[in-house]
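My questions will all concern the structure given below.
Removed from the display is one protein chain of the complex; every other protein chain stays in position.
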Amino acid sequence: MPPAAMPTAAMPVAVRFRAAVSLLGRFPALAGVDLDVARGEILLLKGPNGAGKTTLLRACAGLVGIVSGEAEVLGCDLTRDRRAVRRRIGLLGHGTFLYDELTVADNLRFAARAAGRPAADGAAAMERLGLAGRLHDLPVAKLSAGQRRRVALAAVVARRPELWLLDEPHASLDAAGRDLLDAIVREAAAAGATVLLASHELDRADHLATRRATVVGGQVQDGLLAVASPPEREPARVP
Amino acid sequence: MFRDAVLVAGKDLRIEARSRVATNQVLPFAFLVLILFAFALDADRGQLATVAAGLFWVTVLFSGLLAVQRSFALEAGDDARDALRLSGLDGAGIFLGKAGAVAAQLLVLEVLLAAGVVVLYDVDLRGTAFLALICVLATAGIAAAGTVYGAVAAGLRVRETLLPLLFLPVLAPVLLAAARASEAVLGTTSTTMADAWPWVRLLGVFSTIYVAFGVVAFGPLLEEA
Partner (left out) sequence: MSTIGSRALGWSAAVGLALTAWMALVASPADVLQGDAVRLMYVHVPTAWLAMYLSFGVTTLASVLYLWKRTRRQFWDLVAGSSAEIGVVFIGLTLITGSIWGRPTWGVWWTWDARLTSTAVLFVLYLGYLAIRRVPAEPHVRARRSAIVALAAFVDVPIVHMAVDWWRTLHQEASVLDQRRLGDPQITGVMLFTLLLAVLAFTLLYFWLLVHRYRLARVEEEAEAARLEQALAERRAEGADTAPAAGGAAPEPDVEMTTS
């Protein structure tokens, strides 16, 4: 499905990486990443296991140190201060980052308040994800894996981030959950947020995405945006 | 910073209220240690009252170690550092919140343990206000230093053995000062109440230094890999 407007390098950029290298211990998980993501885009990251998709998402969240190269997310230079960006992003990772002993409601309230949002945002997220019924009072440990994933997603929704980082978001969700996820992602992008999503569920995620890139060997192919060339200036076809 | 601290402390204490690890595991452990000491030192020899203060504080120290380990273990399991960092909360605030929650739990434990010592070791309780001061200052120091080293060890594979190695030597002076001060107040040895003051000052200095150190260093310590 062709996107409405071709993203170009002239548009405001949410993520900008140039030759970024990042280490996990001594292993170079990111071996020179060049990536641009314009605001409002939904970028799909494909690639084999171990390629560095998760590390790239974590790097955008400011969780991973950038050893060399440039890395800028939402205007914050990650090589200087990784903390500044964290309140403005939401990461849906492999672990849930939830507190098992607390209830759904408590977890969401904490997630909202920690991001500087009012507690009501947590409640709203709970509603949106269909967790407000009998589930909301249960400790997270008692939920199934799919339900926990919904709570983790709700925690991201509650924070209202400018940049969404979704790592295999469709995994463990049932069909209704996946539809809900797609709707939420589209709404967020329409409202101006940027979404980076790593997925193996190519059919589903491909419909969602406005752009695709492949991560292999710690680097990103097709990561950069095309230089602007407005359609009017294209050379006329020679008949 | 304080807003974040209150949020984190509230969260930690709420988790404790739900899971009851401190009440169901740490508190019985502390009492068990008291009982084991009585076995080891042969309760009939009549020395228990004299050594009671020292044994009390050793027990508190080990319980503090457990409390700190729990404080970091509850942070989403092995993603301990990630969960805290992703929250976007201020490092100093997280430190004060976590140390505060540990301190609160330790203080409750100390009150109950003191009752245990009075009963099991036949100690006469005197100068309770003074003792309360000693407890507050020593606990602040234990919680602050413990939370700093907890952050160093959090998320590492060797954390269970590394944390005691880091934590216990640093807290040796707190143990010394708290035990000597308590003895002076209780009159179980030949020292008088006035002798307690230099020790109390030392506890105050230690707590202040480590709380300040934690506020500054906790954020950077979390920012590892």
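Letters are used for the chains, namely A and B, taken in the order the chains are written, and counting of residues starts over at 1 for each.
The working rule: a contact is a pair of C-beta atoms (placed from the backbone, for glycine too) under 8 Å apart; a residue touches a chain by one contact, two chains touch by 3 or more.
Predicted, not measured: the structure shown is a model, and the values here were computed from it.
The chain omitted from view is touched by exactly one of B:86, B:152, B:186 or B:215, namely B:152. Among B:15, B:202 or B:215, only B:202 touches the chain that is left out of the view. Check B:118, B:170 or B:193 against the missing chain and you find that the one touching it is B:170. In the full complex, chain A touches the hidden chain at residues 21, 23-29, 31-32, 48-55, 65, 67, 94-95, 167-168, 198, 216-219, 221. Against the chain not displayed here, chain B makes contact via residues 78-79, 81-82, 145, 148-149, 152, 155-158, 162, 165-166, 168-170, 172-173, 176-177, 180, 191, 195, 198-199, 202, 205-206, 209-210, 213, 217, 220-221, 224-225.
In this text, only the chains that are shown with their structure count from here on.
For the pair chain A and chain B, the distance between mean C-alpha positions equals 40 Å. The touching residues of chain B, when paired with chain A in their complex, are 4, 7, 11, 14-15, 18-19, 74, 76-79, 82-83, 85-89, 91, 219, 223, 225.
Interface of chain A with chain B (complex): residues 24-25, 61-65, 82-83, 86-87, 91, 93, 95-102, 106, 110-111, 113-116, 139.
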